[in-house]
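Heads up, one of the protein chains got dropped from this complex, but the rest are sitting where they should.
== chain A ==
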């Protein structure tokens, strides 16, 4: 199960909406082994594409090093699909390389409905998991 703060959930969705129709991507770091997504980090989509995303390699190095220095790991790796459902594509599965991460998919295909789903992707196998949003709802 992915347990995530409302404020971080909102930031991920806002990023996905803002970059629509291109795919948005980023990570949420947390203390190693804690499984707690705490530090939201928006990443550039180096592809700037509606159908593909890739972290910029130098930005990724900087962010991964920052996590290393703080004894953090990528607890959540998120990206958006802008015309299809929030389910990992074959491409997503073949490139998934963080077996400890929750892979979050947000679909922005509907302007007024949020699709926010989370998966484990290990050795090419996808397992969906429940998402629990904790904390106060800041929306009016």
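Going forward, a residue touches a chain if its C-beta (ideal position, glycine included) is under 8 Å from a C-beta of that chain, and two chains touch if they have at least 3 such contacts; residues count from 1.
Simple rule for what comes next: contacts and distances are computed from a predicted model.
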| item | value |
| --- | --- |
| The complex's invisible chain, by UniProt name, from "SWIM-type domain-containing protein", "MoaD family protein", "succinate dehydrogenase" or "Autoinducer 2 import system permease protein LsrD" | "MoaD family protein" |
| Sole residue of A:7, A:34 or A:91 that reaches the chain not shown, by the stated touch rule | A:91 |
| Which residue of A:1, A:83 or A:134 touches the chain not shown here | A:83 |
| Residues from chain A at the interface with the omitted partner, ascending | 23, 25, 27, 43, 47, 49-55, 57-58, 60-61, 64-65, 68, 73, 77, 79, 81-84, 88-92, 95-100 |
